[in-house]
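One chain of protein is taken out of this complex; the other chains stay put.
Labels A, B and C are assigned to the chains in the order they are written; within every chain, residues are numbered from 1.
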Amino acid sequence: MSARRYSHFRRKTFELFEPELGDRIGHYVDWFIMSLIAVNVAAVILETVDALGTTYATAFYYFELFSVLVFTIEYVCRVWSSVDNPQFDGPITGRLEFASRPLLIVDLLAILPFYLTVGGVQADLRFLRALRLIRLFRLLKLARYSTAMQSFVLVIEEKKEKLVLAFSANLLLLVIASSAMYYIENPYQPEAFSSIPRSFWWGVATLTTVGYGDVHPITPLGQFVGSIVAMLGIGLFALPASILASGFIEHAEDDTAKQYCPHCGEKLE
Amino acid sequence: MSARRYSHFRRKTFELFEPELGDRIGHYVDWFIMSLIAVNVAAVILETVDALGTTYATAFYYFELFSVLVFTIEYVCRVWSSVDNPQFDGPITGRLEFASRPLLIVDLLAILPFYLTVGGVQADLRFLRALRLIRLFRLLKLARYSTAMQSFVLVIEEKKEKLVLAFSANLLLLVIASSAMYYIENPYQPEAFSSIPRSFWWGVATLTTVGYGDVHPITPLGQFVGSIVAMLGIGLFALPASILASGFIEHAEDDTAKQYCPHCGEKLE
Amino acid sequence: MSARRYSHFRRKTFELFEPELGDRIGHYVDWFIMSLIAVNVAAVILETVDALGTTYATAFYYFELFSVLVFTIEYVCRVWSSVDNPQFDGPITGRLEFASRPLLIVDLLAILPFYLTVGGVQADLRFLRALRLIRLFRLLKLARYSTAMQSFVLVIEEKKEKLVLAFSANLLLLVIASSAMYYIENPYQPEAFSSIPRSFWWGVATLTTVGYGDVHPITPLGQFVGSIVAMLGIGLFALPASILASGFIEHAEDDTAKQYCPHCGEKLE
Partner (left out) sequence: MSARRYSHFRRKTFELFEPELGDRIGHYVDWFIMSLIAVNVAAVILETVDALGTTYATAFYYFELFSVLVFTIEYVCRVWSSVDNPQFDGPITGRLEFASRPLLIVDLLAILPFYLTVGGVQADLRFLRALRLIRLFRLLKLARYSTAMQSFVLVIEEKKEKLVLAFSANLLLLVIASSAMYYIENPYQPEAFSSIPRSFWWGVATLTTVGYGDVHPITPLGQFVGSIVAMLGIGLFALPASILASGFIEHAEDDTAKQYCPHCGEKLE
């Protein structure tokens, strides 16, 4: 292959994975990979159903083989053609720089477990199970394709400071509530409130208002303190939600705010 | 009946079911049908109470007979007189077009089960039970009569994109949380966390903060991950509510907003 | 007593119970009655604690006697002096009109049970118990003294239409969800889902996210439908809260909105 045809082919490959460049085939590739990710997640979920997992074991295996193959080709093509992006122009340093971006690392994490279990040493079964979970990382690949998800990330970044503050206040309340409950309930329920870290389980269930009911105070003082904590929890634990919501409301106003009077053309404040 | 008297009669029927045309009798018809729907729903509910269902079985049956008769007459009249609406003027195509509108299909679904069970083959009992549920579709008929419900639908349509995004993020968190919990808890609670689809039950109960308590993690790692999930859940699962609420707040502001441009005095839309 | 001194005395009594007229003794009367209500509620609550209720039975009885006496004097004085308010000037019709206002009826309901149980026929014990509950109506008397409570009532009135809509949508979802769950779960849990009205208990616990856990679906289909219902419930059942909150936010903005530029005195929009 001549250098020119090689470079032309690399350019075409590059355009295939950058759908905003308007290539029609690129759009089909896009849709194909997104669908494959969705089916993959469904496969991971359905494989754990005993009846299905054993009956269709080979089907699941070959589908996994096929998926990893496609994702590997996608990954290699992306890295190889990345030098066509003026941002990453060194043949080696550029590609390495490109490969170290968060989305590309997700792409790698989505295929790596397969090669580790197939090519690697025979690890024990428990470890293999945990690796299967990493296959769900493929779901994160969808983030690349979703502009809505990016606006979501934007709101989080804008409100980062307030969210950190709210989470800190929550953590403070959690630590104080769980510790107090440990000292109050431990003598009467040494099992459920065996230590402060274990009391956290009660604290989270109460402050988030989940309230499973497996652990709860039984002494009058414990129930009194628990009541106060539950009431404070509503206010504090709803804060992150309110902050995110206010971010969305502000964005919505930005989008729909009429900026100019349709009659005289003057700017409206 | 002369063609002219026929057409006059059809016109009168048409006006009867379009209360906004200002016919006084049309208003009474409106109220009668709305009340009948309400009593019907009450009947469906009360019929399931054993003591009432057996004692008043015949009363319930005759009331059902009467309701279906009224709703059938209403349905036939609406379809027959629909050609008086200039939108649907072909005698057959116009009526078919009118009958295929969502509200008319609801009207049909509300009476169809009765004819299927009476006139049709003797299906097994379980299937008949499910059909009874469809009688609740009559409740949806109320939507036609409620302008408030329409403003509610408006807000949902306006915020459709954001709602889909929020639900996608929730689904993503649900899939990841339930899968992680399956791998963590399955070895210790093979019954409750028998597969990822079954873990979804725990995931939904936790993320919506319902927390029935029938399924919950018991290992320290499971409780730690469950705590993180519960805290994230508050933020994410409150988003749809916040988005709807912001839609309502914006509508309220529209009602009371400044209507005139401060520069030229023209009315703003 | 001369007619003039009588009328002067009545006028003084009138001013005593209208603190906004600025009478200093009126303020003390105000505070005394509010404190008496608070102590009364505490007494009703503490009386039910077995250890206290039997030991201090006579103390509780004499305090009740004293409270009823004070509230009766207050009620009689209010009605008697009401004719000094130009709004209610007929000696009999004016007083009857005054006595039929909601707050006055609450005042009457707060003392009536005592006279019914003491002076009346010896009713059975269960009925007496229920009457004791009515003593808590005295708490509602506080509403008269609280301006904050009045602003709360204002927000509810302003948002009445939206609140009714939200509650209707909630009721609709509750009826449909509970009915569906009845048909799904009844064959497997004939006890917990014995009828649609009983299924409402599950429906409310799920849609409000309380989730006691005493009733919950156990079939896969039931858990799937229950999951959908729980997710919809978050959005719909949070609406009344959001609507009230938006009312409070709007009021807060009204209060703190800077209306004029501090430099040039021009009005700011």
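Miscellaneous remarks
Rule of thumb we're sticking to: contacts are C-beta pairs under 8 Å (C-beta built on N, C-alpha and C of every residue); 3 or more make two chains touch, one makes a residue touch a chain.
What you see is a predicted model; the values in this text were computed from it and never measured.
Touch with the hidden chain on the side of chain B covers residues 209-213. By the touch definition given at the top, chain A reaches the unshown chain through residues 161-162, 164-165, 168-169, 172, 175-176, 179-180, 182-183, 194-197, 205-206, 209-213, 216, 220, 223, 226-227, 230-231, 233-235, 238-239, 242-243, 245-246, 249-250, 269.
Looking at chain C, the residues touching the absent chain are 41, 44-46, 48-50, 129-130, 132-133, 136, 139, 146, 148-149, 151-152, 167, 170, 197-198, 200-201, 204-205, 208-214, 237-238, 240-242, 244-245, 248-249, 252-253, 256, 258, 261-264, 266, 268.
Just so it is clear, only the chains that are shown with their structure count from here on.
Looking for a copy of the B-C interface in A-C or A-B, one arrives at A-B, which has over half of the same contact pairs by residue number.
When the CA atoms of chain A are superposed on chain B, the rotation angle comes to 90 degrees (nearest 5). Between the CA-based centres of chain A and chain C the separation comes to 46 Å, rounded to the whole angstrom. Within chain A, contacts with two or more other chains are made by residues 209-213.
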